[in-house]
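To start, the structure itself, in structure tokens.
Here the complex is missing a single protein chain, while all its other protein chains stay put.
For clarity, chains are labelled A, B and C in written order, and residue numbers in each chain start from 1.
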Amino acid sequence: MTNILKGRLKKTATKALDYIESIEVDKVLAPYDIQGSIAHLLMLSKCKIIKPAEKRKILKALKEIEIEIKQGRFKFKKELEDVHLNIEARLIEKAGEVGKKLHTARSRNDQIALDLRLYLREEIKEILFLLKNLEKVLVKKAEQNFNVIMPGFTHLQPAQPILYSHYLMAHFHAFQRDYERLVKASQGINELPLGACALAGTSFPIDRKFVAKLLGFKKVIPNSMDAVSNRDFAIDFIYAASMVMLHLSRLMNEIIIWSTPFFGFIEISDEFCATSSIMPQKKNPDVAELVRAKTSRAYGNLLSFLSLMKGLPLTYNRDLQEGNPLIIDTVSILKKSLDVAGELIKDIKVNKGNMEDALKKGFLEATEVADYLTRKGVAFRNAHQIVACIVRDLEKREKGISQLSLAELKRYSPYFSSDVKKVLNPQAIVKKKKSEGGTSQIEVRKDIKKAKGLL
Amino acid sequence: MTNILKGRLKKTATKALDYIESIEVDKVLAPYDIQGSIAHLLMLSKCKIIKPAEKRKILKALKEIEIEIKQGRFKFKKELEDVHLNIEARLIEKAGEVGKKLHTARSRNDQIALDLRLYLREEIKEILFLLKNLEKVLVKKAEQNFNVIMPGFTHLQPAQPILYSHYLMAHFHAFQRDYERLVKASQGINELPLGACALAGTSFPIDRKFVAKLLGFKKVIPNSMDAVSNRDFAIDFIYAASMVMLHLSRLMNEIIIWSTPFFGFIEISDEFCATSSIMPQKKNPDVAELVRAKTSRAYGNLLSFLSLMKGLPLTYNRDLQEGNPLIIDTVSILKKSLDVAGELIKDIKVNKGNMEDALKKGFLEATEVADYLTRKGVAFRNAHQIVACIVRDLEKREKGISQLSLAELKRYSPYFSSDVKKVLNPQAIVKKKKSEGGTSQIEVRKDIKKAKGLL
Amino acid sequence: MTNILKGRLKKTATKALDYIESIEVDKVLAPYDIQGSIAHLLMLSKCKIIKPAEKRKILKALKEIEIEIKQGRFKFKKELEDVHLNIEARLIEKAGEVGKKLHTARSRNDQIALDLRLYLREEIKEILFLLKNLEKVLVKKAEQNFNVIMPGFTHLQPAQPILYSHYLMAHFHAFQRDYERLVKASQGINELPLGACALAGTSFPIDRKFVAKLLGFKKVIPNSMDAVSNRDFAIDFIYAASMVMLHLSRLMNEIIIWSTPFFGFIEISDEFCATSSIMPQKKNPDVAELVRAKTSRAYGNLLSFLSLMKGLPLTYNRDLQEGNPLIIDTVSILKKSLDVAGELIKDIKVNKGNMEDALKKGFLEATEVADYLTRKGVAFRNAHQIVACIVRDLEKREKGISQLSLAELKRYSPYFSSDVKKVLNPQAIVKKKKSEGGTSQIEVRKDIKKAKGLL
Partner (left out) sequence: MTNILKGRLKKTATKALDYIESIEVDKVLAPYDIQGSIAHLLMLSKCKIIKPAEKRKILKALKEIEIEIKQGRFKFKKELEDVHLNIEARLIEKAGEVGKKLHTARSRNDQIALDLRLYLREEIKEILFLLKNLEKVLVKKAEQNFNVIMPGFTHLQPAQPILYSHYLMAHFHAFQRDYERLVKASQGINELPLGACALAGTSFPIDRKFVAKLLGFKKVIPNSMDAVSNRDFAIDFIYAASMVMLHLSRLMNEIIIWSTPFFGFIEISDEFCATSSIMPQKKNPDVAELVRAKTSRAYGNLLSFLSLMKGLPLTYNRDLQEGNPLIIDTVSILKKSLDVAGELIKDIKVNKGNMEDALKKGFLEATEVADYLTRKGVAFRNAHQIVACIVRDLEKREKGISQLSLAELKRYSPYFSSDVKKVLNPQAIVKKKKSEGGTSQIEVRKDIKKAKGLL
């Protein structure tokens, strides 16, 4: 504990100080602490709680400190415990006694809540930019590879032929939901806690609306106890971030599987791979693996925060401090992961030939054949059964359905006639899936067009 | 696996069937499965994929099955694996061959996604009702106990005097955020997956917009692969539920602490307590403890779902089935917890006398005295230090600040004068905290009024 | 609350009772509750706290209840809240007033701790049996397919040729660690909590050692407060179970990937697959997927329990009740997963041909060539670089290293001579990996032999 504060208590034990100080983590909040202090200062002056001359002196010192921070010259001291006291101490050093007036009608409790909100608001802007960028990459890839047909999967087993673009757009939609979730999450951030002071407000005639306006907040938090107890905005962010990571992990895991030589659907650029220290031939998808792994870290941060908050009595408890590194770590994971994933995907090479070869495996036409029979009048459940029998028999013979003659097919069902051939190739099947949202070119093109409208 | 489906494969091993069947869990989805099937049926008929007579037959059978389910007469069979096949088998039993046509242009993949959405939509309605009810209870309690003053806490140590109503309203705000979060989460639910079929859409001329309209969905999911891969809507719900539980756990933990005889601030009604099997005097806050505990279970469900989804390739994987019990369990926890918490809080007795006695401990007037000095011209940081010294000295003497004479106070600072007495009692202090959102009656009354407008 | 207990308090509200009752969950503990009650009874009698005739009457009734439970005839009543009070009420019904003496020197606090320990001890026995069985299956498969060579993977990219048996034995070792972990975890279970009563012990002259002996516990818990507060033994179990599931999930995910037609290394038996409701050709690895998914559920249970316990004051709190379903659910998941996984693996068909074909991809001989150069005197880091260049060039030409002539090789390094051919085929490479624990037949055979010694 610092000489600024500890009037009543004996000096903090070194081990205790080491344990409670948070400066290594919360120094990233310094610019926001200054920003909040300036708004607070202007309000104190406007409300005549401090005098104009005092305001000028403090403002000058704060601006100088702001520059020190920007230029990396500010010396953060562990013994000053946290970012707020570091800056306040420096202010007093620079501005003299008048600096001791800035903390009037303010507590670290509302101050940290403000700093976190200012910080997150700014970071989410950048995150939204990176997320949109990733979405653009996906849409662009979908356009560039528009006519590429590949096997679509359920249970990682070949299911039906699809457009590769259709697949890419499925991921686009997940990220678009993430975008909206983040936008919604960030709405809760724009509310001003400052002025709540320790927990109960203050008897100074402050003007919270003025501060809100200066800082661009859309409202003042209307209950001071809630203002300092609440970390929902931060947990909402970490949750939204976990969802982005979840969606990234699904995409990355497919990239990992698809770039094995046995699938060979895609190739990651060398620049996003790593080799082995012992196996000279290796080209490993390390970046994709790490995105997948860091997903778990975001999950861990979310869980830590939830567990941390469970059962905490109102209002501020020091436990809340332990939430700060979780927020900051998640911001970092998310920004880096979005950025690197966007680049990685942009550079992916699609092996169209391998995808087409792959269409020959797994009887991808089976559903269409069952639908064919259904259109001819067979009840779907029976048609399903008939095709199942065909597949069972063919599997032993290592043949595809298209290799059967009409006569052979008729042995399974009299409803087969020569037009069945039209549903036996992937191109035809894809084209026929014209239901809304289906994999036909016409539908996927619509989807892409709409997406471009959003971006 | 069932005789309905398993044409191609050998019979499922008993242990495998035991492992994959989900009927005990997903039978709660049965009414929604019927609802979805009827909409699907009407669409098939409208699109002339089945004939009017077929439609009538199937519809009749489905309605009868619906009644069987409602009346608890429907026999769910484990060997029929899941809710969909149970109902389809019963349909075929009742309607005969024509029943085998219903699954045309549909897959269990889009069907389960639909059922879950219909189920959650309905349950969230009830949850919102219960949540609003809890909020009403809090506001009512805040009105009923409007002038009760108690110690406000930070770090569970007495901080400043506050209105008990102010405290209750702080919890109100947390639940109001939960309300909005749930409303937002439920927006994602109202989108139609049906028609995505297995993953790629269908070549039947279906009309998804028609189905969406019948079911009251606001849009059709525009990418069939996304439609069957996506469980965001469910995870969003579980997250929102976890946040409600988090806020309940904070309130319940305070109730537990405050109803110990040493705090004695409140008394829980007998009806929400339990006694001991060995200690006859015991009146334990079991309900409050269980709400606190079930919070952890909601967290576990959230984490399980996130971990489950990590890295899953598109589109449907059987892993998704394991998400269903997590959803259903969370719905149950949340509904029961909100309901019982509302009742418990409604019946809580406030021990005004104990709260007032408690105001004497912990030097709750200290901040106001420092503010007093600040108004007299002392820099806040210095005023803080002066009061810290007073407290340090008084603590040894086991006295309160109000017990000091003016002369004694002046020994600490010449700025003290006789008007200091006005800031030395809790009533006066509360009244003075008139900053926006502060604990003064005027501000808390505003807060309550606004809240009532929302409810 | 029940008429047995609630002398002091008003009747529990219906909603409160619904919330706190646990009978649906804890009725699986009924046989253990009886077992513990009998031991307690015998001790009360031995210590002359009850009379011989009383003992006989109670014993007779307990034995009858035991049979009712076994035969499923026991009627568990929700309004009797939990398993203990259900059985006590039935006892009083059967034995009359004397039944009211059984709870002398006992509390539900020590009783539930005992029940859980007896239950887990029994279940872990069965789990160890199933786990050992799975290990046996792996070892047997390793023996049966002893000379099958396949690509070993790092980063899911082909790395070096290995014996399939070597791979299977790697999984064996993970499960063997699990076995030991479970054995260790179960050691903590064999300690007697009974006699701790509510928290402080009792003034009755009980004999806890006698009870411990009757129940086969190795020691008496030496601190009564710890005895009723502690759930370490249960969390240890859930952790150990999570680790088993983790290892199963790794194996199952490989099974899923390897049984795609593009890898085609193995084929799961029809009996452990499922088909699609719409795609007739489908054979999906549903069982393997569900094992993978249920891993997340075990994780969720672990996390719930940890979060539940965090910060709980001593001694018993009702929160602990919420741990019980976590234990029971985890037991069920683990038993079923081990059982079905063992069966699934037993029936897996190895596609030796596909594995051998796969050896041609990915330059699996590269490390061996680098080692060859190193043996010839090139520093390893340089040798690594030389081979990297060879691979880079060959990749463009779509050739393998063995297709290069000696002359061509010499262009990369003069250290190549004709004996290089000996390190260019997978069989030779595998054979040469004779370092302890390496993939050579000689080492893998040793590993298998030792494993069989353990089983």
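The working rule: a contact is a pair of C-beta atoms (placed from the backbone, for glycine too) under 8 Å apart; a residue touches a chain by one contact, two chains touch by 3 or more.
Keep in mind the model is a prediction, meaning the values are calculated, not measured.
Visitor: Which of C:Asn86, C:Asn145, C:Gln160 or C:Ser413 touches the chain that is not shown?
Guide: Once the missing chain is taken into account, the touching residue is C:Gln160.
Visitor: Quick one: say which of C:Glu24, C:Glu93 or C:Asp232 touches the chain that got left out.
Guide: C:Asp232
Visitor: Pick from A:Lys57, A:Lys141 or A:Lys283: which residue touches the chain that isn't shown?
Guide: Spelled out, the listed residue whose C-beta touches the missing chain is A:Lys283.
Visitor: Just name the one of B:Leu41, B:Ile58, B:Ile238 or B:Ala370 that touches the chain not displayed here.
Guide: B:Ala370
Visitor: For chain A, which residues touch the unseen chain?
Guide: Answer for chain A: residues 1, 5-13, 15-16, 18-20, 81, 84-85, 103, 106-109, 111, 197-198, 269-287, 289-290, 292-297, 299-305, 307-308, 317-322, 326, 336-337, 339-340, 343-344 touch the chain left out.
Visitor: Under the stated touch rule, tell me which residues of chain B contact the chain that is not displayed.
Guide: 154-160, 256-257, 259-264, 275-286, 289, 303, 306-307, 310-311, 358, 361-364, 366-367, 369-370, 384-388, 390-391
Visitor: Please identify, in ascending order, the residues of chain C that touch the omitted chain?
Guide: Touch set of chain C with respect to the missing chain: 4-5, 7-9, 88, 92, 97-105, 109, 152-156, 159-162, 166-167, 169-174, 177, 181, 184, 188, 195-206, 208-209, 220-230, 232, 235-236, 239, 242-243, 246, 249-250, 252-254, 257, 292, 295-296, 299, 302-303, 306-307, 309-318, 367-368, 371, 374-375, 379-382, 384-386, 388-389, 391-392, 423, 429-430, 432-440, 443, 446-447, 450.
Here, only the chains that are shown with their structure count from here on.
Visitor: Would you give the residues of chain C that are in contact with at least 2 other chains, written as numbers and ranges?
Guide: Where chain C meets two or more other chains at a single residue, that happens at 275-286, 289, 303, 307.
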